[in-house]
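One structure is given here, and the rest of the page talks about it.
Note that this complex is displayed minus one protein chain, with the remaining chains in position.
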Amino acid sequence: MWEQQLAFWILAVAMGAAALGVVRTTNIVHAALYLVVVLAGAAAQYILLAAEFVAWVQVLIYIGAVVILFLFGIMLTRAPMGGEGRRLDNDQRWGAVVVALFVFGVLVAMLVDAFGGEEIRFGSELVAQGRTGNVGSDLFREFLVPFEVVSMLLLAALIGAVVLARRD
Amino acid sequence: MDINQFLILSAFLFCVGIYGVLARRNGVLVLMSIELMLNAVSINLIAFSAFGREVAGQVFALFVITIAAAEVGVGLAIVLLIYRNLSSPDLDEVDQLKG
Partner (left out) sequence: MLEHAWLIPALPAVAFFVILFFGKRLPKKGAEVGIIAMTISFVLSIVAAVDWIDRVNAADTGEHGLGAFFGKGFMAAAEGEHAVVAPVVKSVTWWTSGGVDFGVGTYVDGLTVMMLIVVTLVSLLVYIYSTAYMHDDRRYTWFFASLSLFSASMLTLVVASNTIEMLVGWELVGLCSFMLIGFWWEDRENSRAAIKAFLTTRTGDIGLMIGIIILFFTVGSFGVGATNSYALSPGAQHDLLLAASICLMIGIIGKSGQFPLHTWLPDAMAGPTPVSALIHAATMVVAGVYLGARLYPVFYDGFSIEAGGVNMMALIGGITILIGAVLAFVQRDIKKVLAYSTISQIGYMVMGLGVGAWVAAVFHLFTHAFFKALLFLGAGSVSHGGTHHSFDMREMGGLRKYMPITFWTFLIGSLALAGIFPLAGFWSKDEILVNAGSNGFDTFLIVGLIGAFLTAAYMTRCVYLTFFGEYRGHAQPHESEPAITIPLIVLAGLSIIAGIINAAPLGLEKFTEYVEPTFAFPDLVHAEFDYPKAILSVSIAAVAIGIAAFYWFRHEETGPLKGLTQRNKLAHAGYTFLENKYYLDHLYENVIVDGIRGPVSAAAYWVNQHVIDGVVNGAGRTATRVGSFAYDTIDQRVVDGAVNGMAYETGEAGEELRKVQSGKVQRYALWLFAATGVLALAVFITNVL
């Protein structure tokens, strides 16, 4: 299926570059925008894998809310918005590079070893699987309790954030 | 498609996120890097969901997204507090627990 491969690779390259941008750019706002690219790319990948509900939730929540939060955070903390360069990186950059590369190496080795030639077989049942109704029914049947717990969590997080950020 | 394509992509994003968490000075940027890592994990989950014909993977991804959102909210509140107390969002300044 060459179309999927092509789509995948375009998306992958874009996401990779954007990710690198998030962590390397000297402008904070640019970093946020690069993050948007990554998130969007992720959503596209989900659609590629026939997980449409999740893809739209991703777009809605992440790009729609989380990034906005980030921008507010940047604004409220008076982050240096002009490019003041390398002041956004701390002393352990090189250590971080080493560690990151090392972990990447280990992961790749493991993945190659584990899932060497496995393939994802596409088919109609895959599409059926990703349907909203299917996901929803599983969510509210098998995973009802986690669902409720997560809602509690959200409530707690909400209250917590409010409490933390109060001025008094 | 090889599943490894997705998996290695996710690994890559994860490691970039690691770099960001470790190397960035601003708290907000650290949070962004954490988002990167979480997304990588989500991609992983969805890929396996497609591979193993399990819908649970997608449900998990949903949960991850939700929790990530909550976590960003609280995290930013904390960064705000740090900024208020130290007049700088620089995480290097936060070393009161120095031994």
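In this document, chain identifiers A and B correspond to the written order of the chains, with residue numbering beginning at 1 in each.
By definition in this document, a residue touches a chain if its C-beta (ideal position, glycine included) is under 8 Å from a C-beta of that chain, and two chains touch if they have at least 3 such contacts.
All values reported here derive from a predicted model rather than from experimental measurement.
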Full-complex contact with the absent chain, from A:A7, A:L20, A:L69 or A:V103: A:V103
Residue, one of B:I3, B:V21, B:L36 or B:A50, that touches the chain absent here: B:V21
Option from B:V16, B:V30 or B:L80 whose C-beta touches the chain left out: B:V30
Touch criterion as defined above, residue of A:G64, A:G95 or A:G136 at the omitted chain: A:G95
Missing-chain contacts mapped onto chain B: 18, 21-23, 30, 91-92, 94-99
Chain not shown, touching residues in chain A: 90, 92, 95-96, 98-100, 102-103, 106-107, 109-110, 113
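Just so it is clear, only the chains that are shown with their structure count from here on.
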Intercentroid distance (Cα basis), chain B paired with chain A, Å: 7
Footprint of chain B on chain A - complex, ascending: 1, 4-5, 8, 12, 15-16, 19-20, 22-23, 28, 31-32, 35, 38-39, 42, 45-46, 49-51, 53-54, 57-58, 61-62, 65-66, 69-70, 72-74, 76-79, 87-93, 95-97, 99-101, 103-104, 107-108, 111-112, 115-120, 122, 125-126, 129-130, 134-135, 138-139, 142-143, 146, 150, 153-154, 156-158, 160-162, 164-165, 167
For the chain B and chain A complex, residues of the former touching the latter: 1-9, 11-20, 22-29, 31-33, 35-36, 39, 42-43, 46-47, 49-51, 53, 55-56, 58-59, 61-63, 65-74, 76-81, 83-84, 89, 91-92
